[in-house]
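Here the complex is missing a single protein chain, while all its other protein chains stay put.
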Amino acid sequence: MDIESDEGRRDFLTLATGAVGAAGVAGAAWPFVKSWSPSADVLSQATTEVDIGSLPEGQMITVPWQGKPVFILHRTPAQIEAARKADGEKLPDPAKDADRVKRPEYLVVLALCPHLGCVPQPIGTGNYGGFLCPCHGSHYDTSGRIRQGPSPKNMQVPVYDFKDERTLVIGKATA
Amino acid sequence: MSKIMEWVDARLPVTELLKSQATEYPTPKNLNYWWNFGSLALFVLIIMIASGLFLAMHYKADANQSFDVVEHIMRDVNFGWLLRYMHANGASFFFMVVYIHILRGMYYGSYRKPREILWWFGIILFFMMMATAFMGYVLPWGQMSYWGAAVITNLMSAIPVVGEDLVVWIWGGFSVGDPTLNRFFALHFLLPLVIFGVVILHLWALHAVHSNNPVGIDLHDEKDSIPFHPYYTIKDLYGMGVFLIIFCAFVFYAPNFFLEPDNYIPANPMQTPPHIVPEWYFLPFYAILRSIDFLGSFSKLAGVIAMGGAIAILFILPFLDRSPVRSFRYRPLSKQLFWMFVADCFVLGWVGYNPADAAIFEGALPLIVIGRTCTALYFSYFFLLWVITAFDIEKHTPVPKSI
Partner (left out) sequence: MNYQQVVQLHRFTKQASLRSATVLFFAAMLLVVVLPRGAVASGGVALPKQNWSFAGMFGQFDNAALKRGAQVAIQACMTCHSLKYIKFDQLRQFGYTEIEVKALAESQGRTKKDALLSGMDANAAKDAFGVVPPDLSLITKARKGYEDYTFAILTGYASANDLALATRVMADDKISDEEAKEVASALGLDMHHLDKMAEVLKRMAAGENFNRYFPGHFFAMPQPLSDGAVAYTDGTENSKIQLARDVVTFLAWAGEPTMMERKSLGVKVLLYLFVLTIMMYAVKRRIWARVH
């Protein structure tokens, strides 16, 4: 009787100690795992601030963001018009131009072709007045949508925000 | 589950190995807490290898970048400060644990027949640890890193004829520099893995002859021994818990206690800090090195030989001790010698910490005199142990027949 209850207590104690110890080992592994995540200096590069106040209509600039190129195009009324008109057409990757821009005058797209990752050529290239990828001939329009060629998807729109009239912030700030 | 184990065991007898070498491995039942320090040393080695591996993923060995990169680890890398403080303090704790482990072996006569090879592997491990620690200390490329490397590598120049060329070869240049840093990093990464291999040999040698015990007699019957598991697994784990509490108290609340402020100054080959000291675990040997200063042009070489000899003499300890009894518990004279030796190591460490030209009692007693005396005492331990045991001067007290 006495011995049995003693055994029972020991079992519980041993199990509990084992569980607490195992939790500790898992906890101790965390700093090692976490040390692979982007460090503070890398995270501070998570956003890119661009002064767009001096970008003339019809012109574009390429800015680096998180090590990747981003096209910022100051669209002319004609380019906006062309993009809006194509909304009704049958598109490979349907999307409304209005959903792809925050302000109609500015198109902000990640300049990596969704096909295989090449950088498309600047505005005014290809069959749709937008961007032509030189690698495998994907044609994008003035909204960065795929119109012709092997790419299955539109050019990606990164997270961005207009901080004020002339400052554009690409990316989301992380801790 | 058991089917899988059967399949494996038919090809590789894992269960049998675990049974004979771990779970049912017979261990003396009277081991005291000083016997915890062996498994503790292995535990610290694993902490060092794990934290070191992850530090290496962020570190760059480059004379122009290493100092900045260590600060990058401290500031930017997630938990980088924890990895680095664990590794830096881990080195100190590793030596503490190993020093206790060695002294335990000396006190209970664990080096005696039939454990000589086990003891030798231990000394080899100790020596490799020192080399690894020295090269690791260079990697942050602070002032102490640089000048520590300069002073220690310069010791090689004491070797006659080839010394000077040897030093240039080790440096890969005409002073400690980028090539030195790079090769030290490569070796600092490699050596711990070699240490791990020698630890396995050390354990093999242990399991071949089994553990010594505080009484120092061979085990006679079954009831003197108990299976390693669960008795010593839980005792070792408990010891690790106590160790971790002390270790973490330093890592989190006094992480720079064992570090020199000067090592937070980037290495400057144009300016030596006014007072350079090695890490505390080298201090006794450093004091022995410096205490040989009375042989004129031979002093340098003699100092290096004395320092090397201080470790090398441990190799012949099994043959110097001729007592019929292993454990110092029953050897009154040996015991006194032992404690003299321990105290002597502390005093040597203190001498090594202070500037070479320091003195106490208003300058009446230069430390160098204390250093010389303690160096003589250090070696006389081995000599006197031989004398009192080889000539039957020591009368041992009665040794129990069984534990």
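As written, the chains take the letters A and B, and residue 1 is the first residue of each chain.
Just so we're on the same page, a residue touches a chain if its C-beta (ideal position, glycine included) is under 8 Å from a C-beta of that chain, and two chains touch if they have at least 3 such contacts.
For clarity, every value in this text was computed on a predicted model and none was experimentally measured.
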For this session: Have a look at B:Ile117, B:Leu237, B:Ile305 or B:Leu320 and name the one touching the chain we're not showing.
Result: B:Leu237
Exercise. Thinking of the whole complex, not just what is shown, which of B:Pro13, B:Gly197, B:Pro261 or B:Pro324 touches the missing chain?
Worked result: B:Pro261
Exercise. Which is it among B:Leu12, B:Met57, B:Ala343 or B:Ala376 that touches the chain not included here?
Worked result: B:Ala343
Problem set entry | Footprint left on subunit A by the chain that the document does not show | 9-10, 13-14, 16-17, 20-21, 24, 27, 44
Problem set entry | On subunit B, residues whose C-beta touches the chain left out of the figure | 29, 71, 74-75, 81-82, 85, 226, 230-231, 234-235, 237-238, 241-242, 244-245, 248-249, 251-253, 255-256, 261-262, 264-265, 274, 328-330, 332, 335-336, 339-340, 342-343, 346-347, 349-350, 353-354, 358-361, 367, 397-398, 400
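Basically, only the chains that are shown with their structure count from here on.
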Exercise. Considering the complex alone, what residue numbers of subunit A touch subunit B?
Worked result: 21, 31-32, 34-37, 39-42
Exercise. How about subunit B: which of its residues touch subunit A in the complex?
Worked result: 50, 54, 57-58, 72, 75-80, 82-83, 237
